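This report concerns only the one structure given below.
Here's a slice of the assembly, chains where they normally sit.
Labels A, B and C are assigned to the chains in the order they are written; within every chain, residues are numbered from 1.
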Amino acid sequence: MALVKLVEESEAQGLVAEVYQDIMTSRKLAKVPNYWKALAHQPALLAVTWERLKTVMAEGALDRRTKEIIAVAVSATNNCDYCLHSHTDALRGLGLGDAELVELMSVVDFFNGSNAMASGLKVEYAAPVPMAEEGQPERASTSKEGN
Amino acid sequence: MALVKLVEESEAQGLVAEVYQDIMTSRKLAKVPNYWKALAHQPALLAVTWERLKTVMAEGALDRRTKEIIAVAVSATNNCDYCLHSHTDALRGLGLGDAELVELMSVVDFFNGSNAMASGLKVEYAAPVPMAEEGQPERASTSKEGN
Amino acid sequence: MALVKLVEESEAQGLVAEVYQDIMTSRKLAKVPNYWKALAHQPALLAVTWERLKTVMAEGALDRRTKEIIAVAVSATNNCDYCLHSHTDALRGLGLGDAELVELMSVVDFFNGSNAMASGLKVEYAAPVPMAEEGQPERASTSKEGN
């Protein structure tokens, strides 16, 4: 059970009712997700957080699928139950199955591991030095691949 | 300065020299990144970690760009200097500029925040209930969007 | 179920019994909280940890309520179930209701997010430069507001 009471749709008034309506309409949902029902104890916070989520998740250089993948990667690193369920459901709705989710998580796993190794040994980064192409000298440059 | 001496290319022998060669060839680099030079104190570890990275970063359902984005998202959440530099450089090599990096980081920011809110209030997840289409009853279902 | 057996009040002897008595007396409790019953497998650890908690939570420049708020902020960031329940209960005992808890958590949310953004982009801090008051030159100074 949540540590605060959830503000149900039937109790919503004013700004809270407006945001609830916008969430349901833009997400095509019949019920407001519980996350927002907790925030609703602070109506101005609810409104500005919802506004910010719309800004953050809008299609830009990164598409919706990539952004949901980031949400899952962050939530796995932080071990957030609610968020893992919510964004894994979203990715399934976008067509990812078990094999794709494990592929995603293998990247999350690798870098959580190598982050601890690199930080733990305090390895210093040096810009990659690409292999000289024939007849050309080596030079420091931006590589296309990390690590 | 790293907490362990780096094993330089000129010092590499046997398995270490082989892995170093594979790293440089497959990444088109003239020098081995420092991360691998730290691992080289344990040659078998170096070899199997490099093998695992190749498996993890191979193009699959998720492409290379998406996987580098996950690497940056995880590294920002863990605050790993080496990895942030390395994978931001990789993303720049893949064409992302300042605006795209900030867009990426805004998603990382949002979910690090909402993870703390959802976990901190112990909000329980409920499967999304999609809006009934005309003439159809509501039913629990997999939404295309999280939160 | 806890990964170690809890040392019940009826089993407590010597130093453990003394600390249990002090916990119950100073907190006005009829039962020792489970956290301490786990530590009791190491009596010296139990005693010095309880002593340290009393020192840390004593009223000083920060009052008890502020310290319980910090406890909740840290526990939400680390996603610690036991501690979230325990310190949220404490804050409710001190008069905070749902709206106040969400207000508290909104600050925790904001800074968990902005921490990832600032660290992820490796933004460098510069001391704030206050607006020149009329007839006065600008100077670097300590602002009253962060970010």
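By our rule, a residue touches a chain if its C-beta (ideal position, glycine included) is under 8 Å from a C-beta of that chain, and two chains touch if they have at least 3 such contacts.
Bear in mind that the values here come from a model prediction, so they are computed numbers and not experimental data.
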Task: Full complex, copies of the single sequence (shown: 3) - done: 6
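Keep this in mind: only the chains that are shown with their structure count from here on.
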- [ ] Specify the chain with the shortest distance from its C-alpha centroid to the centroid of every protein C-alpha atom present.
- [x] A
Open item on the list: Let me check something: if the centre of a chain is the mean of its CA atoms, which chain is farthest from chain C?
Closed with: B
Task: Length of the line joining the C-alpha centres of chain B and chain C, rounded to whole Å - done: 32
Task: Centroid spacing, where centroids are CA-atom means, of chain A and chain C in whole angstrom - done: 27
Task: Centre-of-Cα separation between chain B and chain A, whole angstrom - done: 13
- [ ] Spell out, as numbers or ranges, the residues of chain A touching 2 or more other chains.
- [x] 3-4, 38-39, 74, 78-80
Task: Complex contacts: residues of chain B adjacent to chain C - done: 72, 75-77, 79, 81, 84, 101-102, 105-106, 108-110, 112-117, 119-122
Open item on the list: Quick check: in the complex, which residue numbers of chain C touch chain A?
Closed with: 79, 84-85, 88, 98-99, 101-103, 106, 116
Task: Residue ranges of chain A in contact with chain C within the complex - done: 3-5, 38-39, 41-42, 45, 74, 78-80
